[in-house]
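Removed: one protein chain of the complex. Kept in place: all other protein chains.
Let's turn to subunit A:
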Amino acid sequence: MQFSRKIRLRPAEIEQEGLYGHCLQFYGQPPIQNISLAQFEQLAVDRLKLLKTVESLGVTFVKMSEQYQNKLRAEMAGLNFPVRADAPLQGSTEYEKRQKDHISHFILRLAYCQTEELRRWFIQQEMDLFRYRFTQLLSKQKSEFLHRNSLQYHTIEDADKKALMDKLVHSSYGSSGCSVEQQDFYKVPFQDALDLVRSRKVFLKAGYAYIPHQDIVTIVLNDFRTRLSKALALTARSLPAVQSDERLQPLLTHLSHAYVGQDYSIQKSVGKVSLEQIDSLSVRSFPPCMRHLHEALRENHHLRHGGRMQYGLFLKGVGLTLDQALQFWRSEFIRGKVDHDKFDKAYSYSIRHMFGKEGKRTDYTPYSCVKVILSNAPSQGDHHGCPFRHSDPELLKQRLQAYKVSPSGITQVLELVMGMHFQLACQKYFELTHNVEDAGFSLNHPNQYFVESQRLLTGGRELKREAEAPQRGQGPPAVKAASALPEHPSTSTEVAEDLDSFFQED
């Protein structure tokens, strides 16, 4: 793309008809026209807003549920992205919208191709967006899309369909003998339909998945992901040329940092917590997931791998040093069935691994709420996961009672859990246990919970190394919001500066 003075876009450019004839595309061809820098930035920012909405909607609501779809549609319309699949191309603003979709996607590729993490995030949101848009298409538009993009998925013969009728009916939700008869079924190798296989929403036979036309979106999505993944790898290689243009460099950097919230891997608070404080901190300032892990560890003198990872990384984010962590885990495990030698052989390696001192030397980041909720569900003998997501409502209720939450509070929390708003439920728990009306932040990370809790309880003061409650006239930890204002103390400036950087986001 060449960047020059502002040039008006002409909808009458027929050669673009081929590209924008369908409201949805695979983004195979990069855009070739000229746009201004201001437009460049605006397009990028708008798409980023859209993708961030996609992300947050995906955690707050069940994906593709009605609320999810409505909110997403509203956001797209508001940002002037194409919404109606059947909107006519000529004589309307539809062309500009499709063009915006096209160009903004490619701009964000530049910003998000650089690291594995950025790529993964970008692909995930683009896929969710694509999935939403594809499902909005009518059946004939889906077929048209498949045709336009030369996707070769083979349909099965009627005779075969008849033979498998019963099985096909019982493999997909909402299908009946009638619907099976009427629509085409595609026979696809199971490796190309992993999402459907994973959730058992498709009939499998001899290594093939039998996919009804209505479900073809999953297959298309896989294709989309593969293409985008390859494209991003290629883009990364051409990036140096783009970055040398100093008009773009600051913008692209800004864009790629925009999505990254605090990931709590930068331990500014390292060494400020002592091991003796952990028990009381777990009750006051740990989110329920970590509190439960801590209790399970104390009770059983052991945690399985999933629990060790989730809790161990959290403690790292809280500020434990490697030595403290080793001491902490060793002292607990030794009380159980593990002796010194076994601990050193079997467990200390993995703790050092967590801190980036072994193997690949990756410094692992503490898990965010999304990660805890969505990946590695607990099974028999596990204590990790998100209690709001993974515990039976009955048992969750009992636990909240044990944590001394009021009955009306419990009801509120459970209501949010029913609505699948797990992070909001945790936030509500925060509000109830800290006695505040409004948490004042949007919870998306267990370490964030901890930091916010500490901020509230200690009024922004330094975490003391001693076991007793913080001094300097703060009063008891469980104070009401009114009196525990997060003002920075007027004591030694050195301490204050440390605290500022500890609590402020980058």
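Operating definition for what follows: contacts are C-beta pairs under 8 Å (C-beta built on N, C-alpha and C of every residue); 3 or more make two chains touch, one makes a residue touch a chain; residues count from 1.
The rule is short, and it goes like this: contacts and distances are computed from a predicted model.
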### Message
When one chain of this assembly is omitted, its UniProt record names it as which of these: "N-acyl-aromatic-L-amino acid amidohydrolase", "Thioredoxin domain-containing protein", "Glucosidase 2 subunit beta" or "DNA primase"?
### Response
"DNA primase"
### Query
With respect to the chain omitted from the figure, which of A:Val62, A:Leu374 or A:Leu395 is a touching residue?
A:Leu395
### Message
Please identify which residue in A:Arg84, A:His147 or A:Lys167 touches the non-displayed chain.
### Response
A:Lys167
### Full-complex contact with the absent chain, from A:Glu55, A:Glu332 or A:Asp382
A:Asp382
### Message
I'm checking contacts with the chain that's been left out. Which of A:Lys162, A:Arg198 or A:Arg298 qualifies?
### Response
A:Arg198
### Message
I need the residue numbers on subunit A that touch the omitted chain, in ascending order.
### Response
167, 169-173, 175, 190-191, 194-195, 197-200, 203-208, 305, 341-342, 345, 360, 376-383, 385, 387, 390-392, 394-396
